[in-house]
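Below are the structure tokens for one structure; questions will follow.
All protein chains of the complex are present and in place, except for one that has been dropped.
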Amino acid sequence: MKLSTVLRRMRKNRLFMIGFCLLLILILLCSSAKLWIHWNPEVGSLRERLIPPDYFTDGLQGHPFGTDALGRDVLSRLFVGGRISLRIAVIVTVISMALGALVGMVSAFYGGIIDMVLMRICDILAALPQMLMALTIIAFLGNSMGVLIFTLTVSGWVGTARLVRSAVLAMKNKEFISASRVLGASDWRIIWKELFPNTLTQLLIDASGHLGGTILVETNLSYLGLGIAPPTPTWGNMIADGRTYLSSCPWIVVFPGIALALTVLGFNFLGDGIRDVFDPKNTD
Amino acid sequence: MEYRAGGAVAKAVNGVNLVINKGEALGIVGESGAGKTTTALSIMNLLPDRVSFVTDGDIFFHGESIFKKSDREMEHIRGKSISMVFANPLSSLNPLFTVGHQIAMGIMKHEGLGKREAAERTAQLLETVGIARYRLDDYPHQFSGGMRQRVGIAAALACNPELLLCDEPTTALDVTIQAQILELMKKLQKEFSTSLVMITHNLGIVAELCQQVAVMYGGEIVEYGTVEEVFTNPRHWYTYGLVHAIPNLTGPREELQAIPGLVANAKNLPQGCKFHPRCSHCTEKCKTEAPAMTKITESHQAACWVMED
Partner (left out) sequence: MLRQLGKRLIASVIVLIAISIFSFALVRLDGADPARMLAGELASDQEVEDMRVRMGLDKPVVQQYLTYMNNVLHGDLGYSWAFSMPVSELFAIRIPQTLRISVLGILWACVFSIILGVIAGIHQGSGVDFFAMFFAVVGQSMSTVWLGFMLILIFAVKLGWLPVQGVQGARSLIMPCLCVGFGTAAHQTRLMRSGMVDVLREDYVTATRARGISRNKTYFKYALKNALLPIVTNIGGQIGRLVSGAVVVENIFNLPGMGQALITGINQRDYQLVQSFLLFTAALLVVCNMLADIVYTIIDPRITFN
């Protein structure tokens, strides 16, 4: 498909554009947060505990979204935390996609014993729900950023591998693969030049779902005290912190939750949009 | 009859006037996209909801308007008085139900038979179309394409319909199987003495099965008459093109004449005669004014400004 066609369809696709704009705004705000926030996201002033939101009446000088139990500015934590949550999601997704695509393609391409062994490994890793797996690994290995990324990746790539494997199996015997084989292309060349590009759409759709899913799992883990260790702000940590003050100071929980829902929504829209844009049945 | 979707209006079928008498067979011929299937579905009153609209006209069955009937009344006509054989036997049988069930559901609905009696009737029907009765409880995927179309025909004939609509019943099949299915249909039409509407783009099938033929182009009937008159003396240039686009297997080889251009797009029909952009005898009049059906003989009419004599 020509790039101009893709771009035109993207512009015309409402879901794609909503998701794209939503994420663009969020990413810009989060990545530039360090430049414009007025408060230290990790250290608060105890005199300013639990101040209700003033909704920008004081501009950025005040606490537009209020402060939390330790007197930290919710808005500042929201965007600095968003940066960390997004970064975790992106790293986990990129590694999972790469590993999953590689395993899936190799497994389907070579078949036989390689396929069997790789798929059994997938079965084992998928035998436990991702969150449960992550939960126990973090509990016993400690909750650092590295461990969190590792645990979410360990079970994260399995779904991708299975997806890619079945996609490759479906096209393995198509004419264009046989044609390159006849022309003397090496295995790696066929995998890299023929099979990979043809799974790219599915990978992109999978990736957008994965990004959203990772952010959601991070929240759950943080709530159970098994995410990134405080005081580092992540959306999960912020929501978890607000538990005690839920009835008196709901803003501590509400804002990060909305940010989180919007982000995941953005990723979901983006995935749906990509599906429509690259849909072979799409004739504009 | 119009299809409307997302602001686009497709005038699928316009000003079609057809009469089918009891026991007769009518062929409707035309390229894909000419509105043949839409015509058949309108007769069943089964056009998709919300996107299709009958803007004008009516269909009468035994002198009663089909569009004025309630859903309930229509249910008693469909499958009982009028039934239909679909184009693609691979997609027109539900993969999750046994063929026996799919044939029997009409029988149970219309004849009020119990499960066991319906199964017996179904088994007889299967034998009539040449399938062994023990295959009653098999699923569609266990049958070949030709066998599935036999199942489709059996389901359509289940309640001895007065009118049978066949929407390209053989296009999805191999040539040898096509012949078998046609033989079968010919035999069954005689046996059950049903009226038949045969929708196809294959003139040979029409010549073999039908007495009357209607040629459709761009959602309109352009020529209508007895098979013999229309095929030996085509008066519309489109019909002429169709007849001469078929290779003659016997006799001296003639040059084949393909009809140039593409089928008219129902979303954007041309002014005047719908066929004029592709017609080699097009005049200025053809581009602006639509020709009306004119009688050539008692049993032959066509709509063309520049008829050949």
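Read from first to last, the chains carry the letters A and B; within each, the first residue is number 1.
The rule is short, and it goes like this: a contact is a pair of C-beta atoms (placed from the backbone, for glycine too) under 8 Å apart; a residue touches a chain by one contact, two chains touch by 3 or more.
Everything numeric in this text was worked out from a predicted model, so none of it was measured.
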Candidate in contact with the missing chain, chosen from B:Lys36, B:His110 or B:His236: B:His110
Omitted-chain contact residue, chosen from A:Ser107, A:Gln130, A:Thr160 or A:Gln202: A:Gln130
Missing-chain contacts mapped onto chain B: 41, 44, 46, 50, 71-72, 75-80, 83-84, 86-88, 91-97, 102, 105-106, 109-110, 139, 141, 152, 155, 158
Residue ranges of chain A at the interface with the undisplayed chain: 120, 123-124, 127-132, 135-137, 139-142, 212, 216, 219-220, 223-224, 226, 236, 239-240, 242-243, 246-247, 250, 253-254, 256-257, 260-262, 264-265, 268-269
